[in-house]
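Missing here: one protein chain of the complex. Every other protein chain is in place.
So, chain A:
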Amino acid sequence: MHDVKTYWFDCGPVTAIPLRGARTVVTPRREIAVFRTANNDIFALENKCPHKGGPLSEGIVHGHKVACPLHNWVFDLESGEALAEKACVRTFPVKIERGRIYLDMGVAASG
């Protein structure tokens, strides 16, 4: 682990993501899925299912979980862990301030 600087990137207003939906943030390294749950919580996960690479941002969001659109593996949005499989998808720091979403690019865009 090497130190990365925190760099909060403004990704736009929370309302740009539908409730129980997701949008992506495209970075040079990877695509990140930013989820908005029914209760307005925001989570950021790598937009790539560890099973066969399904785009998690397209899955059905239920509670703090998402079901991969390709073969229905279900992931916990907070931890990135799969519920029934031994697999995990990377999560990234996000925060909401004054109704806008900030993603920590220091982490998101580094190794």
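The working rule: contacts are C-beta pairs under 8 Å (C-beta built on N, C-alpha and C of every residue); 3 or more make two chains touch, one makes a residue touch a chain; residues count from 1.
Note that in this section contacts and distances are computed from a predicted model.
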Per UniProt, the name of the complex member that is left out, chosen from "Nitrite reductase large subunit NirB", "NADH-quinone oxidoreductase subunit H", "Aminotransferase class V-fold PLP-dependent enzyme" or "PepSY-associated TM helix domain-containing protein": "Nitrite reductase large subunit NirB"
Over the whole complex, note the residues of chain A touching the chain we left out. 5, 7, 9, 11-12, 16-21, 23-28, 31, 34, 37-41, 52-55, 58-65, 67, 69-70, 72, 74, 76, 98, 101, 103, 105-106, 109
